[in-house]
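Omission of a single protein chain aside, the complex is shown with its protein chains in their original locations.
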Amino acid sequence: MFSPRQRSRFPVPPGTSRLIVAQLAGRATGSSETKATTMLAFILKRLAQSLLVMFFVALIAFLMFQFVGDPVHQMVGIETTLEEREELRETLGLNDPVLVQFSRFVSAAATFDFGISYQHKKPVADMILSRMPATLELSILSALFALAFGVPIGAYTGLHRNTWLSHVLMTVSLIGVSLPTFLIGILLIFVFAVILGWLPSFGRGDVVDLGWWSTGLLTITGLKALILPSITLGLFQMTLIMRLVRSEMLEVLRTDYIKFARARGLPDRVVHFRHALKNALVPVITVTGLQLGSIIAFAIITETVFQWPGMGLLFLQSIQTVDIPIMSAYLILIAFIVVAINLVVDILYYVIDPRLRSARNTEARP
Amino acid sequence: MTAPMTDPPRKARRRLLDSDLWFSFSRSPTVVAATAVAAIMLLGALLAPLIAPQDPFDLSSLSILDAHVPPAWMIGHDHSFLLGSDDQGRDVLSAILYGSRISIGVGFASVALALVLGVSLGLLAGYAGGRLDAWIMRTAEIQLSFPTILIALLLNGVLRSALPAHMQDQLAVPVLILAIGISGWVQYARTVRGTTLVEKNKEYVQAARLIGIHPVMIMLKHILPNTMGPVLVIATIHLAVAIITEATLSFLGVGVPPTEPSLGTLIRIGNDFLFSGEWWITIFPGAALAILVLAVNLLGDWLRDALNPKLR
Partner (left out) sequence: MALLKVDRLRVEFPTRHRTLVAVDDVSLSIDAGEVLGVVGESGAGKSVTGAAIIGLIEPPGRIAGGEICFAGRRIDCLPDDAKRRIRGREIGSVFQDPLTSLNPLFTVGQQLVETILTHSDRSAADARRHALRLLGDVGIPAPAQRIDAYPHEFSGGMRQRVVIALAICATPRLIIADEPTTALDVSIQSQIIALLKRLCREHGTAIMLITHDMGVIAETADRVAVMYAGRIVEVGRVRQILRSPNHPYTRGLMESIPRLDSDSARLAQIDGTMPRLHEIPVGCAFHPRCPDASDRCRENRPALRMVDDPAAVACLLFDDGRADG
């Protein structure tokens, strides 16, 4: 992937000649240029990979049209004659060679044109766009919830692995992993909506329309409506992050540099939260980023339980009615979001871990 | 998890049954309890026709007069319905026993499918290397960047709609197994490939190659046994995931049909009655599902720690 790291293996005793010192100094400053190039190469490589993924996803989305049902059949009534159908096929370009159809499909998708829904007879892009704010607000809030609780609890259980509180938290987290998302939602509704009557059990509450974005964050009912769905959606990710932080902490605490940090007399606070936690969080960034895509996908379930008017609910309905344009558009959109997040995460990772900036092959342990 | 097991196959198997594993098993009451719970639920599912008070699929035995009976410790109960009855007069306990039959069955079948698929592709990728390896692992990478549940949902939807209408309900369960199985092969393949790459260069494999043993035999007899520890761990954890995935799809209404309900379907049906106070129709199947998955997860967790020499 990268050229192996250049190591200065110069043994330089205290009284080395100025020449060598100058050489070494030159290398130290000169390396920043190569850094920038490897960084660029790295990003370009990831970008190419992302494009490849998007190509495959587009292919799958396109093939769904080919193999599942006949679009003409979906669009017309029973009384349409065979000639009219054939004419429609011709105008839709369905008689063109497959490659031509595919390239047309890709260029249309690239301009956010996903055709007309079979079921609703409306442009798919508009339908998805109008439902995107609901899903994104829910997903981002869930991710924040998962991080805000997952990281501190994980760090605590990693640092104090044998206290009773850690055992309780670990057991609870395992229960959290074992409860399917929809069941968590049902339980929360049962307790907080049915029994206690504190929070609403479905919908977004009042939303404020900002023109291009409808938000539930600006009204009391909107915020109240967000609580249960965000917890439902975020709980699984929270337990995941917590367990990851814990195991990374345990791993990092065993390393020599932590032992050496202790041997230098640094206070526990510094050793744990400055040194150990920072190292433990490096892989957490990747996982959290990747989980964000997962959260958006899991929103399908949460949105069903809470009748949340987002993209996931739309997608599920489209599966039940075999509304291929919506299915393929959702697939492409999710793929795009996942790929974009992956790209950002990779770059972030690169920025955070200085070892990766100069080499990826030599010291592989992240 | 990819920790290489250095010993040749037979030794590895002996180590598996060696005192260490048994020791940590008998030492942990949680694991023993989880095993017991899992075993009881498995037995209950297998023996459902023998032990269930009622056959929930036999419509003639159902009476609408028995509908909405609460559990046996509440006012208005009926002793023949220990956990109450649903809107059609179906015994909830019987429905759970029959439902877990389908949940566990689909779970095992999809794990088996994913395991066979993943292990073979992993062995192939690791042993053959080159372009085949690149293709398999690239596919795995792409699939891995999407959440499993989304892939299962999509595969299930597409496969189903590709079937003629009259076969959709009939083939719902096989289609579900196929969808969940295919969505889960990647973990197996990656782990097995990793181990294969390590084992491939060991002397005993080189020796087997030199004396002309067929590559397929080398893969099956020499490399495969070394991957069994990690694969067992993945399979256990995957079983929990598969059961959850099935329940989720059924809950969303795209899994098994309501005529043969799994635990997920039962929860979906009962969900409508949550607001009218008949909580037992959904909460009991939900609890059964949660307990089942928790028991399997506990087993998997323990297995991973016990087989991972790094954590000992």
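A and B label the chains in the order they appear, each numbered from 1.
We take it that contacts are C-beta pairs under 8 Å (C-beta built on N, C-alpha and C of every residue); 3 or more make two chains touch, one makes a residue touch a chain.
This is a predicted model, so every value here is computed, not measured.
Peer 1: May I ask you to name the displayed chains that the omitted chain touches in the full complex?
Peer 2: If we consider the entire complex, the absent chain touches A.
Peer 1: Quick one: say which of A:F55, A:W198, A:W213 or A:Y257 touches the chain that got left out.
Peer 2: Only one listed residue reaches the unshown chain, and that is A:Y257.
Peer 1: Return the single residue from A:L183, A:L199, A:V282 or A:V338 that touches the missing chain.
Peer 2: Considering all chains, including the one not shown, the answer is A:V282.
Peer 1: Based on the whole complex, identify which of A:P97, A:G197, A:G211 or A:G265 touches the chain you can't see.
Peer 2: A:G265
Peer 1: Suppose we count only contacts with the excluded chain; which residues of chain A make the list?
Peer 2: Interface with the chain not displayed, on the chain A side: 5, 7-14, 16, 20-21, 24-25, 28-29, 31, 255-268, 270, 274-275, 278-279, 282, 352-355, 358-359, 362-363.
By our rule, only the chains that are shown with their structure count from here on.
Peer 1: For chain A versus chain B, what separation do you get between their C-alpha means, in angstrom?
Peer 2: About 25 Å, centre to centre.
Peer 1: Which bits of chain A are touching chain B when the two form their complex?
Peer 2: 53, 56, 64, 67-69, 174-175, 177-183, 186-187, 189-190, 194, 201, 290, 293-294, 297-298, 300-301, 304-305, 316, 319-320, 322, 327, 331, 334-335, 338-339, 342
Peer 1: Show which residues of chain B lie in contact with chain A when the two form their complex.
Peer 2: On the chain B side, the touching residues are 142, 145-147, 149-150, 153-154, 157-158, 161-162, 240, 244, 247-248, 251-254, 264, 267, 271, 274-275, 279, 282-283, 286, 289-290, 293-294, 297-298, 301.
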